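Missing here: one protein chain of the complex. Every other protein chain is in place.
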Amino acid sequence: MLKSLKAPVLSFLGFILIGVVLEFGFSAFIQITALFVLVNIILAMSLNLVNGTTGQFSLGHAGFMAVGAYVSAYSSQHWVPLPESLGFLNFIIYAVLAGLFAAFFGFLVGQPSLRLKGDYLAIVTLGFGEIIRVALLNMDFLGGARGIHAIPTLPEGWGLSRFMSQYLFGLFWTVTCFFVLWRIIHSSHGRALLSVREDEIAAEAMGVNTTSMKVRAFVIAAFFAGVAGAMSAHYVRYISPSSFGFLKSVDVVIMVVLGGMGSMTGAIFAAILVTLLPEVLRGLQDLTGVDLRMVIYSLALILVMILRPKGLFGEMELPDLWRRYVRRSS
Amino acid sequence: MSDALLEVSGITMRFGGLKAVDNLSFTLKKGQLGGLIGPNGAGKTTVFNMLTGVYRPTHGDVKLGGRSMVGLRPYQISHHGLTRTFQNIRLFKNLSVLNNVLIATHQHARTGLWAAVARNQAFRKEDREMRERALDLLKIFKLDGKADEQAGSLPYGQQRQLEIVRAMATQPKVILLDEPAAGMNHSETHSLMETIARIRQDFQLTVLLIEHDMKLVMGICENIVVLDHGVKIEEGAPERIRSSPKVIEAYLGVEEE
Amino acid sequence: MKKQILAALLSGLFVVGCTKSGDEIRVGEFGSLTGNEATFGISTNKGIRMAIDEVNEKGGIKGKKIKLITLDDQGKDTEAVQVVTRLITQEKVVAVLGEVASSRTKAAAPIAQEYKIPLITPSSTNPEVTKIGDHVFRVCFIDPFQGYVMAKFASENLKLKKVAILRDVKNDYSVGLADVFAADFKKMGGEITSDISYQAGDVDFKAQLTQIRSKNPDAIYVPGYYTEVGLIAKQARDLGIKAPLMGGDGWDSSKLSEIGKDAINGSYFSNHYTSESTDPVVQDFIKRFKDKYGETPDGLAAMGYDAAKVLITAMERAPDLNPKSIRDEIAKTKDFVGVTGKITLNENRDAVKSAVIVQVQGATNKYVTTINPTP
Partner (left out) sequence: MQDFLQHVINGLSLGSIYALIALGYTMVYGILQMINFAHSDVYMVGAFASYYAAKWLGIENQPGLMTLATLLVVSMLVCSLLGLTIERLAYRPLRKAPKLNILITAIGVSLFLEYTGQIVFGADPKVFPEVVNDMVLADFGRLQLKSSDITVLIVSLISMVALQFLIHRTKVGRAMRAVSQNAAVAAMLGVNTDRIIAFTFVVGSSLAGVGSVLVGMKYPKIEPLMGMMIGLKAFVAAVLGGIGNITGAVLGGLIMGLSEEMVVAYLSSTYRDALAFGLLILILLFRPAGLLGRYQMEKV
């Protein structure tokens, strides 16, 4: 058991360096953006499991994120399981709770995916996302349209500043999500998911229970989307139904498609790019005085789809790219 | 009846008004090599689809080893040991040859999702075994050299063979081959006949074959069922089929009086 | 490890530094200069800029000129959070002015509170805004008072018995006002015939209005923003509803009569100020505003001006210009003579002020009466 924990722990420690660099080198505005990068990486990796690996096109990922965000926000305001000193672990519990709730909704949304394909499934998942948003809009105990304010954030403690504890919390989940998904995809279960994408009828004939595979993909992806929702709730400390609308789902789909369908490292790279692009362009906004961010973002999207339909990484992961492009040239 | 492995009794498939298959019955004994022939559009592939659960027969029953398969999902039927190849090849084109076979062995994987995430002993052992078994199967058709190539990039003949290997990887009792020799030249068909004989013997497999190549069918099938417009018009050993007037008429049509 | 390469790329991208010059006082402002409620942000900005330009012309404060940094939150809550974080942590402002809409102020105020930077909202009337922390102030009245004002006007001045409510569920401001109005109007013996909701951004209200019409109320209280109220008025008249509409300071925009046309005529709304007041301070402000911008100031411009003036006078009184002492001075604001009336900040940092009731007559809003806060 221990041998298998080596890689995740090592990469977790490795990335703490980035946190330290951010802590001392940069302003809070850049730190918040870095936290959002972690949130989007988890969203992109988890959606990649559904859209990329299993070939089921979901346009409702923000719905699961919303469920996670609300569950974590509400529970953190009303229930403190562990004493103050272990405050950090409280948030892990809230995030797991958020993930489980979102996973349940993933199970629900998974059902229609058994009968519908392609565009129809995309529209139904979009519908689910919107229904979750409107349901939240009508729940007054969750603040209705006005959302929840002053959501508690990660406590300082053990010599860590607020940002560091937020960063570690996010990093913990990013590394966990990465290794869980990476190992599932590179196992027999992962191959079964790929077979559903390739040819459902052949997969079923070869003994793959395609329905349970699809539902499983939705449930796992929804769990991590819920966790990402919980993270963003505690980072922004204010959530409202409108921040989890249809456009948020589109953002995540764009990360998956831009990165390359089925490529996890592609999704990570695209998630970083898509999160940073608007912030980098914000500088441009001061020059031109006009907010060109979204115009450039949507134009870039169209051009990538036409020039590089396979996405930046295609179906390959970073190591394959490394072998193919870097080694050959050296 | 007792040693009949596959019993098909009175299965009918109705699409709206059209009866694609009408009240078909036949049996297949353990280890036997059966043939299912008939002119184009006779309903042969529809029969295969009914046996494997893709279509649910409008009525009639299909028993495998005494258990009824009607109403079960294709993957459940595959777990019971009945597998197939497809008339137009349905390989997982973008995946590697090895992965195509490994997917078929997934149903026998014991280790669960958590084992995969934890990468524990049991998971690594089973993963190794699955790969070895898959490579052994590939060796039969000498495809093990191309294990890492994309299935879609193989030449046509080898893609056909890979589909058979993939079907065998589900550790079936009965294997349904849907026109395996389609598009093959003479020597390829000959080596296919040898391979089918060998896998029947090595793996005690029962085989049901849809084929247009009469030389192949008459050569290796022990019992042949002839379908025409969804109705069984003849059944029996190859000699009986070769001489039966009804079969000739169905294939060659009746001379103008 | 591949993950490390990516993360290194992430931090490498960030070589952003900003220069800090010592000889100016950096004041931040955030508002919706684009998006649905763009006119709110633009009017408030004009009021604030005027106040700051005037003080800079007179040599600024303690020999330093004020540099106003205005960022647009596009009318989105999450954007407001990002923008205020940038103002405080990157632009290093000593005080923040803003936001008209209560929901966006509530989203951004915790950040100002956390970094101990004083924030003055010119016109967020939702009571919870100032509860966020001791660094959050407002120079306008709060919804409990504004709701009470319209309830009092409806029952005592207009002698109405049956009023329907049509509230915008998407905004704290509207929900807050509607609740208070319903409670106060019932206390004054009135009856709420129906309480139906819509969402900011909707365009079709015929279904709700048809339901309201079935109870034929004497008036309809619509405490929403001008963007929807114009359409609601038009569709109400389409359905033959003659009853006048009533609302709050969210109506205060030239676009209201543009969209509503004559359907909105005769309707009343409560506001911070009216350009017809004969008070010389108000008339002088209007003249200077017209000279500078060529248009008469609306309530939000006046509130923006007053908010900036309260900040400026506090900075003049403060011993030094760091946020802590500015905050303490703002808290001591007492009987400040503003364009929108005398401003005194009570212990929960709200302003205790009177409100005016105006009636829409085409493009102008006729002054009807003033309602003072109960002592």
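Which chain is which? They are A, B and C, in the order written, and residues in each are numbered from 1.
To be clear about the criterion, contacts are C-beta pairs under 8 Å (C-beta built on N, C-alpha and C of every residue); 3 or more make two chains touch, one makes a residue touch a chain.
Note that the structure is a prediction, hence the values are computed from the model and not measured.
In the complete assembly, the contact with the undisplayed chain comes from A:V250, out of A:A7, A:A28 or A:V250. The residue from C:F137, C:F153 or C:Y198 that touches the chain not shown here is C:Y198.
Within the whole complex, the absent chain has one touching residue among A:V71, A:A230, A:M261 or A:M316, and that is A:M261. Where chain A meets the omitted chain, the residues involved are 51, 57, 112, 115-116, 118-120, 122-124, 126-128, 130-131, 134-135, 137-138, 145, 201, 246, 250, 253-254, 257, 261, 290-292, 294-295, 297-299, 301-302, 305-306, 309.
Chain C residues in contact with the hidden partner, per the touch definition given at the top, are 34-36, 38-39, 74, 169, 196-199, 201-204, 206-208, 210-211, 213-214, 227, 230-231, 234, 238-240, 255, 258-259.
FYI, only the chains that are shown with their structure count from here on.
Among the chains in view, A has its Cα centre nearest the centre of the complete protein Cα set.
If you average the Cα atoms of chain A and of chain C, the two centres end up 36 Å apart. Distance between chain A and chain B, defined via averaged C-alpha coordinates, is recorded as 42 Å. Annotation for chain B: no residues touch two or more other chains. Only residues 1, 3-4, 179-180, 183-184, 187-192, 194-195, 198-199, 201-211, 216, 315 of chain A touch chain B when the two sit together in their complex. Per the touch definition, chain A reaches chain C in the complex via residues 10-11, 14-15, 18, 21-22, 25-30, 32, 34, 37, 137, 144-147, 149-150, 175, 178, 236-238, 240, 242-243, 265, 268-269, 272, 276, 280, 291, 318-319, 322. Chain contact summary for the complex, chain B toward chain A: residues 52, 54, 73-75, 78-79, 83-84, 86, 90-95, 99, 102-107, 109, 111, 113, 116-120, 123, 126-127, 130, 166-167, 169-170.
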